[in-house]
Structure formats: structure tokens, C-alpha cells
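One protein chain is absent from this view; the other protein chains keep their places.
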Amino acid sequence: MADLNKTLDLKRQAGFGTVAIICLIILYAPILVLMIFSFNSGSQITKFEGLGLSWYAAAFENQEFYSATKNTLIISFTATIFSTIAAVLAAIGTTRVKPWPGMSWAFMIINLPLMVPEIITAVATLSFFALIAGAFGLNFGIGNIIIAHTVFCIPFAYMPIKARLEDMDLTLENAAADLYASPWQAFKRITLPLLMPGIASGTALAFIVSFDDFTITQLVAGPGQTTLPLFIWNQIRRPMTPEINAISTILLMVSILFISVSFIISKSRKS
Amino acid sequence: MSNSKVAVDVRGASRVFKAPGQEPVAALDNVSVSIKENEFFTLLGPSGCGKTTLLRLIAGFDFPTDGQIMLYGEDIAVLPPYKRPVNTVFQSYALFPHMTVAQNIGFGLEMQGNPKLEIDARVAEMLKLVRMEPMKDRKTSQISGGQQQRVALARALAPKPKVLLLDEPLSALDYKLRKDMQIELKRLQTETGITFIFVTHDQEEALTMSDRIAVMSKGKILQVGSPHDIYDRPAVRFVADFIGETNFLSGAVKSSVKGTSKVKLDCGPEIAASADDGMKSSGKVTVVIRPEHSNLCAVKQGQMKGVLENAVYFGTDTHYHVKLDDGTHFMVRQQNEGGSGQNGFKVGAPVGISIDEGTARILRD
Partner (left out) sequence: MMDAPLSPAAQVAAENDMAVSRRSRFLTLPSLFIVFVFGVLPLVLICIYSFLKPYQNGGVVWQFSTDAYLNFLFQRDIFDDTLQFAPDFLIIYGRSIFYALFTTVVCLLLGFPTAYFMATRPPEQRNWWVLLITIPFWSNLLVRTVAIMFIIRDEGLINDLLIYFHIINKPIVMLYTDFAIILGLLYSFLPFMILPLYSSLEKMDFRLVEAGYDLYASRWQVLKRIIIPLAKPGIVAGSLLVFIPALGAYVPPLILGGGRHLMIGDLIAQQFGSGRNWPLGSAQALILMAAVLVALYFYSRNETGPVKHG
């Protein structure tokens, strides 16, 4: 019976399901191994000796981990707020207007960080901050990283917000105007509430991108500006303990949480 | 009704769109029309005829490139939509998805800055009017299409607009529901006494509901009149053709007395046809005869003669396609009398056609 169903399912192509499972294994096996070994009570990073949370405890007592977490959160929150605000404004300015000359250029500039390989952005930003530090004696400290992250996060926040605005039925705004709402009232009462899922999704993406960034941060960060990814990078160049598994697992869980939230929000708009 | 005030007066309104490097397109071409207070006025025409453009001009979503839009004597062409005392029922309803039924209905009143108590009272009144009280706390996505339609109506009526604009509001409903809503709309209009301007491409809808109809084509209004006028006395070929089914016969006027002319048709016979004042009373003309105003009969008794080519059975009546002697096609619609649908006429046989007295009309063009 099952076999008959398979032959009769015209969409089916033999072996494709197997390849799909292989892809999942490739993508998830390393992550799962990492997570499982973070609960290892022994001191070997890949020899399982027993279940325990000792390495999580060790991580939470680690002063460097603490300061890296603090730096990461300061940078990610600030960059996320700045980039989301800028992205919301830009999304309105590129969708709720008559097409204006230069709009395609504006669009290209906003999306530039997506097209340039990250390593180029990293060295260019490094050069730029070095120049203004040398020429004007300006050094924003951790602000340098925040600025670099904001630039990089803008297109990630911009895309879902713009998509949401474009999907939105313009007659809803017309209807509000028809019902005596001034443009500002219509924006506040209709456009903004309907835009919230897009903004939430954009915020989540901007946060992950900043939270996880390694390449740009590594080149731009000065001494004492260690973020969590940089902390991990420093750890793997030393003799490793399962503590790094625990910290990596925490980082992955944060990413997964934000991705899932963003994903669920963007899917729920259809219902 | 003829004595009542003019609610909306459109004076020489045009809307020309011009894309760079392209010829300008007139969506609306020098249109003038007066819509009276308390009237159910319908703009009827095929898609692209300019009826929705005219509605948008009155609502304020678009502005005329020429002419004026007067509302009770005041030119509103410059006012943004939120400053015009007119409300719209949108084709897609455009209900706010993040609000409940009651919040949707109260939105306009709230924006006008009415006190909360007044809003609540008016919302309750509207819910009752459209029979949606049990649904008031539902989200708009949780109600059916017909119910959404009622909410859209209630929302637009709640602020007591001077004019209600309806942009093909029934087109998304299925046939049965549409029929019910036609009656419902007419009831609401009578109960509220608000001027309705209704846009549709459905001639049947227009004929059943309207006090007056304006037939539009290519950005112009071709004829304004009561459903009777429009159907029985079409002024131009487009109106006659667009509304109902019609036979067009060409001929030449022989003599003309007091609105009735003798016309010698190209297919042979001479018939009497009525014409309005100012219409052609000599030379080549087009005569229209509705299929239901003609009957098949024996060849000898007929005013016109031809060969029965085809008979199509429609249940209540049958359509007979006759080829006249000069080759013109003519359609006769006759009620079925029970028994065989053919009423005794055989395909391929010669037949006569008689025309009801006073029903043939001469067109203006």
C-alpha cells in the first residue's frame, strides 16, 4: 500500500528525501555534538565521562566570560536599536513615496553591506577608524564597534520591514484617511500596529547579526573590547576545556531563540 | 425627489494621467453630473470606463486635473480625504485586521474626536442596523465575507457622512449573498436617508437598486436617467448594447411626426420608431429593438421575415436567432409556454417577426 502510494505520488523523485536527511545531518551533527559535550562532567572536550553542568558553572564564574558578555550585550543592544530605527524610517521613505530620482541609489547604498564581502567591510572600517583616530584624534572606544555593527545591521533590519510595508494593503491607509484620520493618526493607529511584526522580525535579525559577528569585530575591536565570539576565538587558541562547549552552546541557544521568534512572527502574519 | 437639493455636483471634471514619454491618458474626460440628496445614484460601466476614478475624486484619494467637485455648494477638490464628510465602502472592505468589529465601526467617530459614550452608543446603533451585535468583539478575520461587508457598511455609515461612496462592494460575494445584500443595501439607504453613490459594472445590480444611473464609457458619461429610462430609452448605441441585449437595425427616416418616425429598414419593411426631442428625424439612423419586445409568428403575419437559425432554451424563455433577408442577425426572446421549448418553430424554416407597438427606438448617434 505504502509502495503504491509512493509510485503514485507524481511529485516524488527517488532518493531526494535521503539527500535532505543527509543535509540535516551535515548541518546539525556538529552543533548537537557540541551541545552534548557541554554537559560532559569530565575534562576532555570530546571524551564523554558523565553528565554534569560543571562547565556551565565554570563559565559563569569566569571573569573574562562575564566582561565579554557585558560588552556583547552593550554593543548588540545599542546597534540593534540604532539600526532598527534607521531601518524603519528608511523602509517608510522607500515604500510610502512616489518613486524619486535616486531612490534606486538609496536602495543600493542601504543594501551595500550585504553585497560587500565581510572581510572587506572589516578592513575598510578598520582603516577608516585608524584614519580618523590619527587625523582627528577621535576614538570612540567601544563606539567604533557599535557604529560598524549598526552599518552592517541596517540592511538586515530593513528587509523584513520593507517587505511588510509592501505587503500591506494601501487601501487600509486610504480607509483610515476616509474615516477622518490625519496622516499622523493613520500612521500611528493603522500603519505602525500592522508593521509591528515586521519591526519585531527586523529587530531580531539585527540583534543576531550583531550578537554573532566575529569578522568585523575582530578587526575593529581594540584591547579590552572582547565580545563573546572574540572570547571563543581566544579560547580555542589555548588548551581547550569543555567550558568552551558550554559557552558555545549558550551562544547557539541565543541565536536559535531569536531566529525562531523572528521566524514565527513572520509566518504568523498570514493567519 | 426632483425638488431635493443637489448633494454632489461634479463640474467639468477631468483626470489626466501622464507618464513621462507617453501620451497623456484621460481616465476622466470633462465629466459633469449632479447627484441629488437622498438619492441612490449608480455609476455603471465596464472596467476602465472612469467610474472608480470619479469615485476616488469625490472621496479625495485623487484630485481632478481640471474641473470642480462641489459638495453642497462647496468645492472640495482641494480637501484631503480626512477633511471630507464623505465615507467609502471599499471593494476589498479594507477592514482593519488588528481591530475588532466594534473598534472598526467606532474608528471614524473616534478620529472625529467624539466623546467615548457617544461613540459606544452610535456603535451599538450601527451594529443593530447591520444585524451584527453578536459579532461585535470578533476580529475581522474571524467573520465571513458577507459579515465583513456589513461591518464595512456600518463603519462607513457610523460617522453619518453626507454622502456614502460604494466601490463595487458586492463583487466579492457569491451570487446568492449578492442578491441578499442588494436588498439590504436598498433598505439601509432608505432607513438612513443618506445619499449613496454606487459604482458597479453589473447592469442587473444597477437596474435593481438605483434611483438613477449614469452609464460611463471611456472617461465620459453617456447617459443619466432612471433604470427605466436607461433600459427602455437608451440614447446611444453603447448604452443600448451594454445594458441588456439588443437588436440594432439600420434604416432611413421616411417621415417624422411628433417624436415618431417612419423608418424604412435596410432589411425591407417600414416600421414606426420613437425618438426623443433633438434626435435625428431624417437620413440614415439606427433603430434598436429589445429581443423581448419581438415575437415569432407565421411568415405572413410578420413585419420582418427571415430564417430561424438556432433556438437556445433558457428555462423560462427561449432565444431564437433569426437571419433576416438582408443577412442581418436578429434575436427574439419569447417566454416558454410549457410543453416543447420550441413553441412550434422549426430550425431552418422561414419565420416572421412581429414587433410590439411603440417599442422600437431611434438612437441619437
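Observations on the model:
Chains here go by letter, A and B, matching the order in which they are written, and residues are numbered from 1 within each.
Just so it is clear, a residue touches a chain if its C-beta (ideal position, glycine included) is under 8 Å from a C-beta of that chain, and two chains touch if they have at least 3 such contacts.
Note that the structure is predicted; figures quoted are calculated from it, not measured.
Which of B:A19, B:L117, B:V257 or B:A349 touches the hidden chain is settled by the complete complex: it is B:A19. Of the candidate positions A:A122, A:M159, A:L179 or A:I265, contact with the unshown chain belongs to A:A122. Among A:T94, A:N174 or A:T203, only A:T94 touches the chain left out of the display. Those residues of chain B that touch the chain absent from the view are 16-20, 24, 63-68, 75, 77-80. Think of the hidden chain as still there; on chain A it touches residues 10-17, 19-20, 22-24, 26-31, 33-34, 37, 45-47, 82, 85-87, 89-90, 92-94, 96-98, 100, 103, 106, 109-110, 112-113, 115-128, 130-131, 134, 147-148, 150-151, 154, 158, 183, 205, 208-209, 211-212, 214-215, 219, 229, 232-233, 236, 244-245, 248, 251-252, 255-256, 258-260, 263, 267.
As a convention for this text, only the chains that are shown with their structure count from here on.
Centre-to-centre separation between chain A and chain B, using Cα means, comes to 55 Å. Listed in rising order, the residues of chain B touching chain A in the complex are 59-61, 80-83, 86-88, 90, 92, 94-98, 107-108, 111-112, 141, 155-156, 159.
Chain A makes touch with chain B in their complex at residues 169, 171-172, 174-183, 185-186, 189-190, 193-194, 271.
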